[in-house]
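Incomplete set of chains, arranged as in the complex.
Chain lettering (A, B and C) follows the sequence in which the chains are written, and residue indices restart at 1 in each chain.
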Amino acid sequence: MATHHFQPTVYHTVIGAHEPVLHIKSGDTVITTTVDNAGRDATDQQVTPGGNPQTGPFFIENAEPGDTLAVHFDRIVPNRKIGRTATVVSPNVLEPHYVASQMPKGGGAEWEIDVEKWTATLISPDTQLGNLALPLEPMVGCFGVAPPRGQAISTATSSTHGGNMDYRGFAEGVTVYFPVFVPGALFHLGDGHAVQGDGEIVGTGIEISFDVQFTVNLIKKKGIGWPRAENDDYILAAGNARPLDQAVQHATTELIRWLEELGLEKKAAHILLGQCVEYDVGNVFDPAYTMICKVKKSILQNIGVWPPAS
Amino acid sequence: MATHHFQPTVYHTVIGAHEPVLHIKSGDTVITTTVDNAGRDATDQQVTPGGNPQTGPFFIENAEPGDTLAVHFDRIVPNRKIGRTATVVSPNVLEPHYVASQMPKGGGAEWEIDVEKWTATLISPDTQLGNLALPLEPMVGCFGVAPPRGQAISTATSSTHGGNMDYRGFAEGVTVYFPVFVPGALFHLGDGHAVQGDGEIVGTGIEISFDVQFTVNLIKKKGIGWPRAENDDYILAAGNARPLDQAVQHATTELIRWLEELGLEKKAAHILLGQCVEYDVGNVFDPAYTMICKVKKSILQNIGVWPPAS
Amino acid sequence: MATHHFQPTVYHTVIGAHEPVLHIKSGDTVITTTVDNAGRDATDQQVTPGGNPQTGPFFIENAEPGDTLAVHFDRIVPNRKIGRTATVVSPNVLEPHYVASQMPKGGGAEWEIDVEKWTATLISPDTQLGNLALPLEPMVGCFGVAPPRGQAISTATSSTHGGNMDYRGFAEGVTVYFPVFVPGALFHLGDGHAVQGDGEIVGTGIEISFDVQFTVNLIKKKGIGWPRAENDDYILAAGNARPLDQAVQHATTELIRWLEELGLEKKAAHILLGQCVEYDVGNVFDPAYTMICKVKKSILQNIGVWPPAS
C-alpha cells in the first residue's frame, strides 16, 4: 500500500505498450500530474506535443490479461490558473444545413481557474457572456489501459480499453474498472477538464493541467467487456463506438452482464433496467462516441444484490 | 380562460388531421383522461385498439401554420391501480451477439400503482426483484400536433410535430412548445407512464391511464423547428430521428436557435453550450429516437437573457 | 386484362388513403403520365404544387391487407425536352468539416432530354462540364402503396410501403412487389428521373415528366415485409431507414425471408448470401435512406429454387 510520488518527463498520444514509467502494486497510490490536451503543464509551458498527451504508463505488478484493474480517483485538482476552450460547436453535432451556412468563426477562449472559489471564469473573448463564472467540476477526459492485440490507439478516440471518453462522471471519488489486456495493464491518464459540457461538443472542455492522486486495485481472474465504474450513487458501464446507438448497445449489454454477475437472473436484470435504467452522454465529438448506462446502487441494495457478495 | 371537462369517446393511433373533439382558446385549460398504450381506461377495460391511442385532437382557435403552441401540463396522475410493462430489453438496444444467443423469454409484468404512497410496486412475475417499489414519476409518452404536409404519422414514432418521444421530463409542471402546421394545431396526447427508465428500453414504461389537466397558449407568428420545453430549471429542445447522432444534431441546433432568439449572438451561444450543455436520452426503442439538449435557466439569468425580453 | 388510359388531374404529396382516381383489376394495364418533382407536366407547366406529386392512387379490386401487389413497369419514357437538377451535393453526404467551409453556391441546372438519341445533355449552367451528354436511364423515384395504420406519409421519405426510394433499378422492365396494407392497395407513382446518380446525392435526379405504362397483379394471401423486386437478372429487396446500416438490416433480412419462401432452408440461405449477395445504394438524401440487397437469378436457378414452384 505504498504511495508513489511521480513526476512525468515523457508523455504519449497513443495508448499502447510503451515502456512503463513506474511499477506499482495493487493497493498502491500514485500522486502525479497531467499536462493539458495541448501538452502544457502547471506553468503553462508546452513540454510535449499536443493531442491529449498521457502520463504513464504505470505497470501494475501481477496484472495479467483476463484480470480487471480498478482505478480510484482520490484527488483531481487543476494546478494552474489558465484554462482554454474551443468556441464553435463541432459540425458533426449540428444539422448539416446549419453547418453549411451558419457556422460562426472559430478561435479560442480563455478561462481563469480559481481553486479557492472553485470557479472557472471566462476572460476572453469579449462576448455577451461577459465574465461568466462556472463552478469547477474537474474530470479526466482520456485514460485507460493498453488495448488488446498489440494495438496502440490514438488518444483522440476510445474503445474497450477506455481512452478519450470525456464523461463528466469520471471525476474525484469515482472508481473505474478496466479489462486488463497486457501484462501490467499499463495505465495511462491525461486530458484534464476543469469544466465540461456533456458531449464535449466544442471539442474541448476547459483544458487544464492537473494534480492527480489515484489508487489502483487488481481484481484477479475476472474479465469485463467494457469500462465500468461506480460512485457513491451508481454503478455504470461505458460503451464507446459510433453511432451513439452502438455505444448504447455496448453500455447496456455490459451493465446487464454486471447485474448478472451480481447474482440477478437474466429476466430480473431486464425487468429492472426497463424501469430503472439511466443514460448519460459522454463524448459526441471524437471518432468513437461514449454512452453511459447506469443504475442506482440504492435500488440494488433494496433487492439485495449490492454490495456484492464477493 | 375557460376550463373544459372533456371525456373522450374516440381515440387515434396516428397523429393527423382528425375531426377535432373540442375547440378551445389560447389560455384555456382542459381536464380530461388518457387510456394506456393498449387502449385500456381507468377501469382497466379496453375501450379502443392498442398502439398508444391518443385523446383529442383539440382544436386551438386562431392557431395557424407558423405559430407556436405552448402546452403546460398542470396535473398528470394515474387513475387506476394496475400498470403493466414488457420485461425484455429490446434487441435494438443490445449488442447483436448478445441478442443472438442470450435473450430471456418475454412476457408481461404487473405493477400496483398507489397514488397515496406515490409508488409503483412490482406484483408479477415472481423474480428476485420481489415486490420492488419505485417512486412514481408520471410522464406523457406520446403527444403532439398534426404534422405538416397533410401527413398522418403513427403514434409509434416521432418527428418535428412531437409524437412518441417517451422523455421522462415531459411530466407535471413542464411547458412544451410545438410548431403549428395546420389550422387549429390539433393537439393529441396519450401513452401515460407511471414510471419509466430512460430510453424506454423494454418498449414500455409502466403503462397506465391518466387523469390529465393541461393549459394551452398560442404564440402567434413565431415558428420553431422542433419541440421545445421548459421546466423550473431548464430550457430544452427535442430532436427525433435515427440514429441518435442525428437526434443530437436536431436537438442541439434547435437549442442554439432558441439561444439566438433570446438575444445571444451566435458565437456566445456556441461558447455557452460548449461548457454548459446537458443531454438527456428520450426514446431509444421507437423508429425515431429522441435526444434532449438543455441548458440551465440560472445560467441564462446570469448572462441576462432569461427571462426573455418578450 | 383491360388497358386503361388515365389522364391525372389531381396529385398527392403524401402517400395515403386518398380517393382513388381509378379502379382496376389484377392483370390490368394502365397508361398514364407523371409530373416532375416540382409539379410540372409534359408541357413544362406547373399544374400542382411541388414535392414529388404522385399520380393516383389506383384502387386494385380485391386487394386486401395481407396480400402482395406486383407492379410491372412496361414503359417509362420522358415526355418533354427539359429536365432539371440541383447542383450541390447534399451536406448530409459530405464530411462535416468540408460542409462547414467548402460548399459551392447552389442553383439549378438544365438538361435537354432527347428520346431519339436517348441522351440528357447539360445546357446550363456554363461549367467545365460543357454540354456533357449522358445516356438516359429513366427510373421512377417515388412510388408505393398506402401505408399501414391509417398513416399518410410524405413523398419525401420511404418505408415499408415504398415511397421515395430513388433506386436506379426501378426502371422499365422491373416488377416491384409491395405489401398491401389497405383495401385496394392504393398505388401511387411519380418523381420520374431521366438520369440519376446513385444515392440522388444532390437531392435530385434529372427531374422530368413521364409517359408511363404499368401492369398490376395481385398475389392473394401472401404478405411481405418490405418492397421486393425482380428484373431479368436479379431478385432484390429494399430496406428504407436511417442510418444506412439499418436499411442494410431490413433489406438483407427481407431477402433471406424471400429465399426461405423459395424453399431454401435457413442455413443454406445464409451460406448462399454470404458469398453471393450484392448491395446497391438507393437514396442517401431523404429522411429514410434506401439499401438494396440482391442475388442473381442464375445462381438460384443452379440450385433449383428459381423459378418459384408456385
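Quick note on the criterion: a contact is a pair of C-beta atoms (placed from the backbone, for glycine too) under 8 Å apart; a residue touches a chain by one contact, two chains touch by 3 or more.
Just so we're clear, the structure is a prediction, and the values are computed from it rather than from any experiment.
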Legend entry - Homo-oligomer size of the whole complex, from 3 visible chains: 4
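Operating definition for what follows: only the chains that are shown with their structure count from here on.
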Inset, instruction - Using the contact definition stated above, find the chains touching both subunit B and subunit C. - result: A
Inset, instruction - Indicate, using Cα centroids, the chain positioned nearest the centre of all protein chains shown. - result: B
Inset, instruction - Could you please state the distance in Å, as a whole number, between where the Cα atoms of subunit B are centred and where those of subunit C are centred? - result: 34
Inset, instruction - Quick one: report the Å distance separating subunit A from subunit C, using the average Cα coordinate of each chain. - result: 47
Legend entry - Chain centre separation in whole Å, for subunit B relative to subunit A (CA means): 32
Legend entry - Contacts with 2+ other chains: residues of subunit A: 92, 94, 96, 243, 245
Legend entry - Residue ranges of subunit A touching subunit B (in the complex, touch as defined): 85-89, 92-96, 98, 102, 104-105, 109, 120, 122, 125, 127-130, 132-134, 195-199, 201-202, 204-206, 242-245, 248-250, 252-253, 256, 263-268, 270-279, 281, 284, 289, 299, 302-305
Inset, instruction - Provide the residue numbers of subunit C that touch subunit B in the complex, in ascending order. - result: 13-14, 16, 51, 149-154, 241-243, 246, 287
Inset, instruction - Give every residue of subunit A touching subunit C within the complex, in rising order. - result: 90-92, 94, 96-97, 99-100, 103, 243, 245
